[in-house]
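Okay, structure first, notes after.
The complex appears here minus one protein chain, its other protein chains still in place.
Labels A, B, C, D and E are assigned to the chains in the order they are written; within every chain, residues are numbered from 1.
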Amino acid sequence: MSTIAPPIDPESDPRVKAVFDDIRETRGSDFINNLWPHLAFDPALLKEVWSEVKAVMATQSEIDPLTKEMIYMAVSIANACSYCVHSHTAAARTKGMTDGMYAELLRIVSLAGRTNHLANALQLPIDQVFDRSAGGAS
Amino acid sequence: MSTIAPPIDPESDPRVKAVFDDIRETRGSDFINNLWPHLAFDPALLKEVWSEVKAVMATQSEIDPLTKEMIYMAVSIANACSYCVHSHTAAARTKGMTDGMYAELLRIVSLAGRTNHLANALQLPIDQVFDRSAGGAS
Amino acid sequence: MSTIAPPIDPESDPRVKAVFDDIRETRGSDFINNLWPHLAFDPALLKEVWSEVKAVMATQSEIDPLTKEMIYMAVSIANACSYCVHSHTAAARTKGMTDGMYAELLRIVSLAGRTNHLANALQLPIDQVFDRSAGGAS
Amino acid sequence: MSTIAPPIDPESDPRVKAVFDDIRETRGSDFINNLWPHLAFDPALLKEVWSEVKAVMATQSEIDPLTKEMIYMAVSIANACSYCVHSHTAAARTKGMTDGMYAELLRIVSLAGRTNHLANALQLPIDQVFDRSAGGAS
Amino acid sequence: MSTIAPPIDPESDPRVKAVFDDIRETRGSDFINNLWPHLAFDPALLKEVWSEVKAVMATQSEIDPLTKEMIYMAVSIANACSYCVHSHTAAARTKGMTDGMYAELLRIVSLAGRTNHLANALQLPIDQVFDRSAGGAS
Partner (left out) sequence: MSTIAPPIDPESDPRVKAVFDDIRETRGSDFINNLWPHLAFDPALLKEVWSEVKAVMATQSEIDPLTKEMIYMAVSIANACSYCVHSHTAAARTKGMTDGMYAELLRIVSLAGRTNHLANALQLPIDQVFDRSAGGAS
């Protein structure tokens, strides 16, 4: 159940087709996941979101592609975004995440969930050494 | 301002001292950050939390130590845990996170924040191919 | 799947019927959405919630009805409340939200999601001028 | 730093004074915490919020006062509401929460934080038996 | 739809069987809810999570079992963890939560949700008296 119906034939709009073509080429796959046709009701928004995703996730950079996906998964899990958890877990597997790495990610993410709740409960004062504005940590 | 006062001399309790000694040895540093003395009012809880943190974060495993810290940061940012954001950003720097990698992490985390909100707004249906219980993705 | 079964014939209880009648009259519609029968297991709670919703959302005030619904949508999206996203997106459409406005709301909400994550990551100091208690902003 | 300045002499407005008097009488204390003067810029809103807090938290009911406060603390911790964590931890202590109970609450809340992240990561299917709408659980 | 398939015959692994046996014995029931088989792909993680849940939730302590479950529910609701809301609402009922108590829990949790949003909006300064590190509250 979605809050907007995807267009029946989204690629009949050349602006949508251009984005979908770029998704297929960038990913080397014919599969277009549900996010994109649901954004196609507004081709400008579709293009903005895809451009940002491509620039951040599909461009070579200092952080390797699998690590990027695991960071993305971590945020999505914490934000309880069901769709994003599914799509980025699948993407991480495509980029090499083994079951062993997945189990480890679950340990890290759930431990962070635990200590986040502890620290928010205790309302801990920030250690002076963590403050970069004061030139503390190094 | 915290919700509990750390004991004045926490290490006078040998259970606390044992944990603090292990923290120092594991990290190769004399610095004990505020989380630990604030947990020292209940030595059993202190030991449980440290044991879990040590097992997940300070034990060699498939995911390298810097990636672990960046995943931890990602969860802490999404959960708005001020203390944890500070402590794990500092830890990631200690483990080699450069300013360039930090900028990239900010891009990934904030993009995930953006698409998490989009997907939660659109209430997207999960693509069948993402469902592992049905043997979909591979 | 819900955590409570709605009563089989909720309006057989006159306290429930009174609330449902008021919902229908206030909204000018016979449609009662799922929230209300699921609250009917406790007629006092049902009445409290409806009274508050009616006072805030269905009473004429400085903020126009469509803007109210878009603010409600924004909170519900950020809180990952699937049901509320659906019900308030539908309500916003009833009150005049076009597809163009919806696309724009998605841009604002997802941009806020992005910068919220950035600011929580950077742990930005609050600008003095924002502080009303000091008489800063004007 | 707050987003609104409390009135300099809030009780000069009789509507504010009436609410503050009721807070003092209900709690048996002269202390008025910061929430209330900051809401006093809009006396109607002040009265609505206090009426609801009084009805839920200060009225005798099936759940005892300390348990109520601990439930309130749990929500506030999970929502990262710094002010509410502080005010309700203090209130729970006033109503009898010992350090031992506080340590136990921290264990429960942080364990829930952990398994919430696990379940959101795994996107677990709901067990049929949990569904009350189907008459499953009993 | 889950992100991992549970093993077809999880108890063929003796490490999994040992945990499942302990769950059944501890709970006095043959029912194993979905969380556990979905964690069985990594028997060490399964054991860690169950050990922690058992130690916190199934061991006699100062806070009674029903109160523990209601605190757990409160966190799970605030974190929008659909699975955990279902499983802990069912567990609370098993431990004696009546419909009247459930309605009251809904009042408390939703009031906390309301005032958490108010306090986060107002960015209230913490009352000095709440600060335990300064020896304020007593």
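Convention: a residue touches a chain if its C-beta (ideal position, glycine included) is under 8 Å from a C-beta of that chain, and two chains touch if they have at least 3 such contacts.
Keep in mind that what you see is a predicted model, and the values were worked out from it rather than measured.
Q: Thinking of the complex as a whole, which visible chains are touched by the chain that is not shown?
A: Computed over the complete complex, the missing chain touches A, B, C, D, E.
Q: Looking at B:H38, B:H117 or B:R132, which makes contact with the chain not pictured?
A: Touching the chain that is not displayed is residue B:H117.
Q: Check the options A:S12, A:Q60 or A:S133 and report the residue that touches the missing chain.
A: A:S133
Q: Take the complete complex as the reference. Which residues in chain D touch the chain that isn't displayed?
A: Missing-chain contacts on chain D: residues 1, 3-4, 41-42, 44-45, 48-49, 75, 79-81, 133.
Q: Pick out the residues on chain A that sit against the missing chain.
A: Residues of chain A in contact with the hidden chain: 1-6, 126, 130-135.
Q: Could you list which residues of chain C touch the chain missing from the display?
A: Looking at chain C, the ones touching the missing chain are residues 1-4, 31, 33-35, 38-39, 49, 52-53, 56-57, 61-63, 67-68, 70-72, 74-79, 81-84, 86-90, 93, 98, 100-101, 104-105, 107-109, 111-116, 118-127, 129-131, 137.
The rule we apply is simple: only the chains that are shown with their structure count from here on.
Q: Once the contact rule is applied, which chains count as partners of both chain B and chain C?
A: Under the touch definition, chain B and chain C have A, D, E as mutual neighbours.
Q: Counting in whole Å, what is the centre-to-centre distance of chain A and chain E, each centre being its mean C-alpha position?
A: 27
Q: Tell me, which residues of chain B touch at least two other chains?
A: 1-4, 49, 75, 77-82, 86, 89, 105, 109, 111-116, 118, 120-123, 126, 130-131, 133
Q: Which word fits how the chains touch one another: line, ring, star, complete or other?
A: complete
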